[in-house]
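Below you'll find the structure, written out as structure tokens, and then a few comments.
Yeah, one chain of the complex is gone here, protein chain that is, but the others are all in their spots.
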């Protein structure tokens, strides 16, 4: 073979040279990254910057799940989509953008909504899952699926001028249900569509999600597991707080949990959260 | 006129609807943003995400200064540039990307290195300056120029797995020289080229720079003046610390400072910092 | 933060404690859209200590201006609200039984789902 032992070609050495010279990342970190696969669920406000940084940094296989099309009112925050893609599937738009900045990685398009019927199959193909979605039932579904498959989950959320970030189900850390065993009342779950969001706030959280997933993929540093980052953009404050560990009573990951793949397939997340998995886009007539 | 009083057309209302519904941003915040002008010095690791979020969010006039061309070893972090632009000017590449995500704003290309001979003229055309450069002499030059012109400066930096961010010369706050009256020894000033940088670290700092500049432009929230954000990506820690206010003894902005536009034009920043303003790209042969 | 002076309570004086309360993730909308509240909480039931259970009932009476069901359910916070005492999840300090000390910072934050 003409490949050196670490699997880096001269072109890769050139492209990733600023990573390779980092003592705490280096050739091993980059080689790990190139061998890794990451799935981003949602090519919206959080997914946009995360996908671009995954592609740029050399994640070997990058999957994108989304069933939406690009709309003009996404453009203020979903910086991966160009105007030319308005009306076209977000997955196609995002995949084209990722390929345009790094043609040497593999980008996989999953142009469909994530459901209990396809989640196990899709998620099982990736090492790390990034939750960049926008509703409560999907967040429970992704977390449960990561628990039954044993995958780490990098979870971000943004609304208004606030953002939140943590890593679930990593190294015996808590899962989403450990923190939120009971779903919140539906009225407490605003989406960006009805609540609004300052575009750069999911930008910051999406970049931080990329950082955490890259750390896990490259096996460097301390991922944000058992800790949660809280961003208040308006006052310019960020706090990183200590959260509970895995709950022994957790229905998904606890000591006596019986949550199997079959249980997952049959679980009704819409009923559980009293919220539909896919919210139809709202028409706003506020002005 | 067919424009409503707040200057928002129906298309703008559609595009920026997620900003307009935010009580703490709203129509006034968006109208302020659309009337504002922001200059980003450096279309590299920090400038890339900042420029995309400025364009997306509707900054009325967006200037870009850079004299470099896109190189393959930039691509791991400078997510605004596509492979098709390797070898072409960064300003052209960045401007094209900004226009492709928002054709309704004005993007101004300054394809030249910032120097004492052109800085006053270029910076004077913008409300807010974003320092996204990569060397000490340019940082002193931009700060001094902002002081003599009375412009707020959003300053970010990233190296290795660390990042720093603050706002200078805003509302009687400190300038760069208030914090660093004496330049550091040249050996203490590593660039991303020789020190390396994890690509997503300038991504996070660049997004945070965008947030701070957008807050100032829209007149919302509390900008990070008199405070500094310190990011340690490896350990996943962010601290926001309180820094000194404007120094009465500062040679640029202090009580008895005599730093005028003419003084600025004649100041030798390369001699002051013992560092050239433009570092030729290094060839790496580390592997 | 521990400050023994804060506990100098005789039978004649009511326990009073200076706390910083913060609301986020939308919960600030329930208390006049104000996120940070510097408050003096007075213990009502003659006890010489203040627990999170006491604080919750004080908050509900004194700060929550509307839709209290969006803040509490039964005698605890509603599902989806994280409670942090000095930047630490209250599950780690005993939840409702967490003992508060002078100058503690208590954060109530609703989990976000948007993206």
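Order of writing sets the chain letters: A, B and C. Residues in each chain are counted from 1.
The rule is short, and it goes like this: a residue touches a chain if its C-beta (ideal position, glycine included) is under 8 Å from a C-beta of that chain, and two chains touch if they have at least 3 such contacts.
Predicted model only: the values in this text are computed from it and were never measured.
Between the chain not shown and the residues B:13, B:46 or B:97, the one that touches is B:46. Taking the complete complex into account, B:179 is the one of B:69, B:108 or B:179 that touches the chain left out. Shown as candidates are B:156, B:173 or B:254; the residue that touches the absent chain is B:156. With the whole complex as reference, residues 42, 44-47, 132-136, 139, 156-160, 162-164, 179-185, 187-192, 195, 197, 202, 228, 230, 232, 235, 239-244 of chain B touch the missing chain.
FYI, only the chains that are shown with their structure count from here on.
Centre to centre, using the average C-alpha position, chain B and chain C are separated by 40 Å.
If you average the CA atoms of chain A and of chain B, the two centres end up 28 Å from each other.
In chain C, there is no position where the chain touches two or more neighbouring chains simultaneously. For chain A, the set of residues that touch two or more other chains comprises 160, 192, 195, 197, 235, 240.
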